[in-house]
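The complex appears here minus one protein chain, its other protein chains still in place.
Right, chain A next:
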Amino acid sequence: MTPLDPGMNIALDDGFTLKDILRDSLESTYVDDAYYARLRGDLDEWQAIGTPLTEAERQRYEALILHEHWLLDRRAFERWYQLYTRQCLYWVPAAGDMPDAVRGDPQRQVTIAFDDRRRMGDRIVWLRTGVASSQLPPSYTSHLSAGFVRIATAADGEVKIRSQFIVHEMRAGHVVQTLTGWMGHVLREEDGRLKIDRKLVALLDAARSQHNMTFLL
């Protein structure tokens, strides 16, 4: 384990590979009524007015999120996966850009992506098969984020950070796609490290037709 930066408290195991993901989290054990209730609570909390980050919060929280995006843009999916907790979620609702707890309720609605740790692993293994026609040629992304604010939360030990994003996605031979909206990251410590527990990507045009959403946001 080599801390990227002692101050950032991010640790990645450089030897972690696709084989490790293949063996990791083959069951889906933690998504249940209580988990969905927490996600509905998240949707309520994300609506609140945020507080711009202090310098210390930027160093700790914004830095982690920027690093997460950097890894995605480098297609370093295995390292990206390591930034998440054991009971994590990567979630892209299919409802409007400010999904409420009714329209955005994933217990009752399909989403563009609802990846618990197991499905997140499936997605990485799928991207790495090299035979997905929708990823031949592969997508390259560029994340640009701004407007980081901290949102108050009732949950102990959790930190909620909201930000605005623009992602450009390019596949050779195809037009560059622009996706925009806001993200919510729920961070908490696990094994003494700050990790991403839940990531919500609220696309401006989530409810409209999309062309090839097989890359990670």
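Methods note: contacts are C-beta pairs under 8 Å (C-beta built on N, C-alpha and C of every residue); 3 or more make two chains touch, one makes a residue touch a chain; residues count from 1.
Assume contacts and distances are computed from a predicted model.
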Can you work out the missing subunit's protein name as recorded in UniProt? Choose among "RNA polymerase sigma-70 factor, ECF subfamily", "3-isopropylmalate dehydratase small subunit", "NADH-quinone oxidoreductase subunit E" or "Aromatic ring-hydroxylating dioxygenase subunit alpha".
"Aromatic ring-hydroxylating dioxygenase subunit alpha"
Of A:Thr111, A:Ser145, A:Gln164 or A:Thr180, which one is in contact with the hidden chain?
A:Thr111
Using the touch definition up top, pick the residue from A:Val149, A:Met170 or A:Met213 that touches the left-out chain.
A:Met213
For chain A, residues in touch with the removed chain
22, 26-33, 35-36, 94-95, 106-116, 118-119, 121-123, 125-126, 129, 131-136, 207-214
